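Right, I'll just put the structure down here and ask away after.
Here the complex is missing a single protein chain, while all its other protein chains stay put.
Naming follows writing order (A and B), and every chain is counted from residue 1.
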Amino acid sequence: MKPVILLQTDFSLTWGAVAAVKGVIKQVDPNLEIQDLCHDIKKFDPWEASLSLESVVSYWPEGTVVVSVVDPGVGTDRKACVAELKNGTYVITPDNGTLTHLKHSIGIRSVRELDPSIRYNKGEEVSVFHGRDIFGYAAALLASGQKTFEQMGPEYPAGEIRECEEYDLQPALGELSASGFIMTGLKHFGGVQFNITNEEWKKCGFSEGESVHVTISHGGKTVFDTDVRYERSFGYVPEGEPVLYCGSSRHLSLDLNCDNFMEKYGIDTGRDWTVTFQKR
Amino acid sequence: MKPVILLQTDFSLTWGAVAAVKGVIKQVDPNLEIQDLCHDIKKFDPWEASLSLESVVSYWPEGTVVVSVVDPGVGTDRKACVAELKNGTYVITPDNGTLTHLKHSIGIRSVRELDPSIRYNKGEEVSVFHGRDIFGYAAALLASGQKTFEQMGPEYPAGEIRECEEYDLQPALGELSASGFIMTGLKHFGGVQFNITNEEWKKCGFSEGESVHVTISHGGKTVFDTDVRYERSFGYVPEGEPVLYCGSSRHLSLDLNCDNFMEKYGIDTGRDWTVTFQKR
Partner (left out) sequence: MKPVILLQTDFSLTWGAVAAVKGVIKQVDPNLEIQDLCHDIKKFDPWEASLSLESVVSYWPEGTVVVSVVDPGVGTDRKACVAELKNGTYVITPDNGTLTHLKHSIGIRSVRELDPSIRYNKGEEVSVFHGRDIFGYAAALLASGQKTFEQMGPEYPAGEIRECEEYDLQPALGELSASGFIMTGLKHFGGVQFNITNEEWKKCGFSEGESVHVTISHGGKTVFDTDVRYERSFGYVPEGEPVLYCGSSRHLSLDLNCDNFMEKYGIDTGRDWTVTFQKR
């Protein structure tokens, strides 16, 4: 059975771009199964692309061929690559930071730069749609077995893979205290995730049911400074109240029960949105 | 041939949550076909989840395994269940009102509470993503044949299934008159649906091509009070004009031809948005 191709982009589904990518894949091999990871990654933002891969890829069967196209440098000389993860999954992406998290979690066995001959639409001189003309096409060649991983292009050292600099910011963890930043957020539900894993948080010694003093600052100003209950899930606090919980993407998270934390408090994400947690 | 898994959530497609659910399903059985019902159900709202199932499920082959995850009580002690409908279709969902309409239309043959042992990610202590860890996983076990319906957990009386209280509000129907409330609406196109079925409406005796006096009230105020033509479709009235028609989800509906009724008149939905129809 051929592996599934799993697509992630920042194209959105509001126009036919994703469908053009899928059509090219089907032209290579109509038997290939294509699934969507997400097409609403924050535009032009490899950090968000990397976080999204980290939160989804490990739930897919080993050997899946993942394509991620969040590619502000399309058509310039940034590298296009295919990485083989240590679990046998492949990721085809511009080498622009998108592999940051997977490199440190699942790990990378080998990475190759895509050979320039791997190109659909050779006659047409369009340089703004490598999702269709290069990344999707390459994924179809690999997933269909028409090309092996080794035939995708020359290997280069995994240590040379570009990483997002935000990744270097490690949290400070103590006994009943922690600090870090808002790594990402989810505009739809309004929750935020901190750069503290569930596992790291559990070692800090807070207990479910306890209140924790949470302070969020941005640009020198305190934006949120409240006691928040740490619970297993939203429904343990009244509707509209904040709750701290172990998030589904393995990072400590904060949201309101049945309401939108980011909207209500004007919270955004990034390394300049810092947070501290202290025993109440 | 294995049944299709049909997914409904309030997660949206703006992040990878739906893809994580699908990955878990594919890990159970890569041959399973997964389709999307809708992932933009109004957040935290089992009434809308129930209406959406009602308007789509009967168009799918019997035996389809439907998953609905609109679950404000995730991680609390609300029941997780699997219902077998009288047409052989299965619905896996929190028992929180989501089954209200299907219970009264297709009908429920049997319902079982999901056994707590049915759980992906047993090691990881996350309680906020049962769509991935319980509902999607359970659907994969059932659709793949790895578990029978009987093996999903203990049966309980269908009469104990939770229903939304809005369902008790029945319309008043007369000769050339009717009254009810705005049951739901469609922000995209802007039409509203009333709690009056097409069949009930037809018995009131209005004829296509006739005008009907429509009054919509909210909080004691009249919000819309106009003669509206009852027609087969939008194009029988001029662009921008209101039209009353038999809706595609089997309920009497009102919209503007090529325009958005809800936006233009500031209309929302719910039991406090009442409507009366009278012969002009």
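As a working rule, contacts are C-beta pairs under 8 Å (C-beta built on N, C-alpha and C of every residue); 3 or more make two chains touch, one makes a residue touch a chain.
Nothing here was measured: the structure is a model prediction, and the numbers come from that model.
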| item | value |
| --- | --- |
| Hidden partner chain, touching residue among B:135, B:245 or B:261 | B:245 |
| Selected residue (touches chain absent from view) among B:6, B:128, B:143 or B:228 | B:6 |
| Of A:26, A:119 or A:279, the residue in touch with the unshown chain | A:26 |
| Touching the absent chain when the full complex is considered, from B:27, B:105, B:121 or B:198 | B:198 |
| In chain A, positions touching the absent partner | 11-17, 19-20, 22-24, 26-27, 30-31, 34, 43-44, 72-76, 124-129, 132 |
| Residue numbers in chain B that touch the chain omitted from display | 1, 4, 6, 8, 13, 35-40, 52, 55-56, 59-61, 64, 186-189, 198, 232-236, 245-248, 250, 253, 257-258 |
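In this text, only the chains that are shown with their structure count from here on.
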| item | value |
| --- | --- |
| Averaged-CA centre spacing for the pair chain B and chain A, given as whole angstrom | 31 |
